[in-house]
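The chains shown are only part of the set, and none of them has been moved.
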Amino acid sequence: MTSGGDAAGMNPAIKCTVDYSRMLGYKPYLVHNGLRGLIDDNIEAAKSSDVSGILHRGGTILRSSRSKRFFEYEHRQQAYENLQKHGISKLIVIGGDGSFRALNQFYSDFKVPFAGIPATIDNDIPGTDYCLGVDTALNMIRQNVDSIRDTASSFSRAFVIETMGRHCGYLAMASAVTSGAEVCLVPELEYDLEAIQRRLQKDIDNGRQFLIAIVAEGCQMGDYLTRWIKDKLKMDARLTILGHIQRGGSPTVRDRLMAFKFGIAAVDSLHRGETNKIMVYKSGSYSTVPIHELTGQTAGIDPILIEICKPLCR
Amino acid sequence: MTSGGDAAGMNPAIKCTVDYSRMLGYKPYLVHNGLRGLIDDNIEAAKSSDVSGILHRGGTILRSSRSKRFFEYEHRQQAYENLQKHGISKLIVIGGDGSFRALNQFYSDFKVPFAGIPATIDNDIPGTDYCLGVDTALNMIRQNVDSIRDTASSFSRAFVIETMGRHCGYLAMASAVTSGAEVCLVPELEYDLEAIQRRLQKDIDNGRQFLIAIVAEGCQMGDYLTRWIKDKLKMDARLTILGHIQRGGSPTVRDRLMAFKFGIAAVDSLHRGETNKIMVYKSGSYSTVPIHELTGQTAGIDPILIEICKPLCR
């Protein structure tokens, strides 16, 4: 099943877990519509044709949802009875940490083991350096920022571009660095607008004709910074909110490869008899982490990226 | 020179006019920064290296601007003196009809002949079926709408997507039709929200899980329609404003080809001794139209496209 916000790479992960679990002798099922489908019994045995030709498709063919009902015991019980009916004894969930915690509760109630594959474009799941969807999202942003740069450089204009990321500035930071933005504001880093003003004014005095600022959604600085540029730097400025454009697109090769590796790891984890493990990619190697170890943690951002990004905050 | 809002296809048009005018024995110059550069003498003889390797670049290497000073006689006089100084006797301007009218006034004052190449992503210049930049803009929109559709179909959600177009709904209409949108609102067509509600409700009752609506900026309906969908159809809905993403991107083959044809036509028009002519593509053939014939006209939209689009308005 897929759960939570959709992300590129979910489809390759679905295909891989279905194919590989069947290779190991299991009978895979598909849960449609996420947690809601678990309650409403949108469950069916997986056919080969269900997962053929999906590797290159964005989003998730299983659809996803956010379900409040799953917080209530009676609905979880309904979900458990659905699984019993189909003879399903183990779950693989592809999604974010909210979904993992929901299944952890489900395990406490009914002892249905699960394995979690991290997938969210925000890259904000603790314990793993990489979540499915991040690379595709970054390349979607790149294409749009490169396009906006054409216009900015043609018209002596500033553009403020808002990326997704409520608590985590990873998308904004990686995009700012790789697109050569002049400013980057994210929740994780302090910024000094006065220093930024001095730096940019000096650049403008030396001939800079346009500028690009990338801000993470979580800063809520898009509107403010746009007006600030007009006021302080006397430069025409526009705000572009990338929004859901970032979620879609055909998965990149990296997201497809990671989907295969996480998918195989998840099937292997359940096959070994483990439960409540999250697949993680940490310091270049793949492993599994018990979900309780992730509780209370926050996702860390690559310290080298932070160092490269700091000069854009001041 | 390029003037007004930037559009993909300007660079190939620059290259073509420089190369072709030189082939006919002229000495081409480049005016940087649009009308402002005419006044401020940002003018220099064109070198081959200036226009090599620019065919595939979005925006305009000559930069553009909107200049209020050009409305005043004294600044136009300054511009005229600059041209005199360089020995420039004819102008080619790549831009919108505002720029054409400005140069028409300039001709009235100082008798400097010009030829105009229509370039604006809104496709709203009267007298021509095509303006440079439109095809690239449509394909940029397509990529982003295709990406949003991945997410919409993964999450049982409605997306309202706002395209550029203050007075002209061409981008919205062509995008809605070619992306299979369910709703399209544009300034040119009346819409019936009650009929739309009945139609979509029926679709939803029959199993439709997501929907995409495309609205032209000029309707100012983005926010309203998003709330309307939530209220009336009880579907989660999000607004995406594509904004300046639409302007950029490497010119498509069509924009490059049209740039060459308009560019050659413009040089030929001046070479024949004509003046104040706008290059137009009308009913499949290329011709020139005196600018005064365009005054007061509005751009017409392809009637077949309108017919295909009408069912999306009710």
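For reference, chains read A and B in written order, and residue numbers begin at 1 within each chain.
Please note the rule applied: a contact is a pair of C-beta atoms (placed from the backbone, for glycine too) under 8 Å apart; a residue touches a chain by one contact, two chains touch by 3 or more.
All figures in this text were calculated on a predicted structure; none of them were measured in a lab.
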{"item": "Complete-assembly copy number [criterion: all chains share one sequence; 2 shown]", "value": "4"}
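Please note the rule applied: only the chains that are shown with their structure count from here on.
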{"item": "Computed distance of Cα centres, subunit B from subunit A, in Å", "value": "35"}
{"item": "Residue ranges of subunit A touching subunit B (in the complex, touch as defined)", "value": "2, 5-6, 8, 10, 33, 57-60, 63-65, 140, 143-144, 146-156, 159, 209, 238-241, 243-245, 247-249"}
